[in-house]
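And now, subunit A:
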Amino acid sequence: MVMTHLPKINVSSAGAFWALVRRDVHLAWAQGGASTLTIGFFLIAVSLFPFGVGPEPQVLARIAPGVLWVIALLACVISLDRLYQADFEDGSLDDLVLSPVGFLGVVCAKVLAHWLSTTLPLAVLAPFLGVMMNLNADGFVVLIVSLLIGTPALSLIGSVGAALTVAVRRGGVLMSLIVLPLYVPTLIFGVGAVDAAVNLVDPLPHLALLGAVSLMAIVAGIWASVMALKLAME
Partner candidate 1 sequence: MHRFANPAQFNRLADSVMPWAFSVMVLTLASGLYFALFDSPADYQQGESVRIMYMHVPAAWMGMFVYMVMAVASFTALVWRHPLALIAGKAAAPIGAMFTALALITGALWGKPMWGTYWVWDGRLTSVLVQFFLYLGYMALWQAVEDDEKAGRAASILALVGVVNIPIIKFSVDWWNTLHQPASVMRLDGPTIHSDMLWPLLLVAVGYQAYFVVAFIWRMRLEINLRKLSVMRMNEVAGG
Partner candidate 2 sequence: MTEFLNMGGYGAFVWTAYGLSAISLVTLVLRSRARANAVLLQVDAMRRRRKEEG
């Protein structure tokens, strides 16, 4: 049987997109993946503070929102430098960008997979460390909510740093230098929200501003990541 012309397969890239997200989440939790290391870092780094500033509960309570947010932010940065580099080094990034998913699909899938596999667990874990840091009970819920609203911006802006340094050996430190200044607004509004909740002030305006920064990051982050990735693939 001879088919005279290859039927045009309608390549649904949506199916491919979610397959890519699932694969990356799976790889993040697989042996050698970023998630377990990042959570380990988060636990250890936060528990260093009582050694540093002393165990007095009021001191810890006072600095708890700031410490939890800063360490979550740092954990996010260190897990990001392999976002594209792993696939760049073994060649699968070439296949992904040539596939119907395309550059935009790859960036969105990777950022989403990173957020699900790394920053989400941080947000869920934060309250337990809040207990250790003697965080005031009123702050727990807002801590999770602020992390959930703020961390997308961390993944998105971090993705830009990762894409810019994908071809740079040992680009991790450089990536932090590039990305951390851009994290300042998210950090300020995130900690502001938790502080407000702890002081029984309405945290809503802070959360709104935090959400605004994340929305902004969606636009700037994805555009810049696609541009940077195209550049690196040349």
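We adopt the following convention: a contact is a pair of C-beta atoms (placed from the backbone, for glycine too) under 8 Å apart; a residue touches a chain by one contact, two chains touch by 3 or more; residues count from 1.
The candidates were selected such that all candidates are chains of the complex that A comes from, given by their letters.
Every value quoted in this text rests on a predicted model; they were computed, and no experiment measured them.
Chemist: Need the partner of subunit A in this complex, chosen from 1 or 2. Which is it?
Modeler: 1
Chemist: Which residues of subunit A touch candidate 1 in their complex?
Modeler: 157, 160, 164-165, 167-168, 171, 174, 177-182, 184-185, 188-189, 192, 209, 213, 216, 220, 224, 227-228, 231-232, 234
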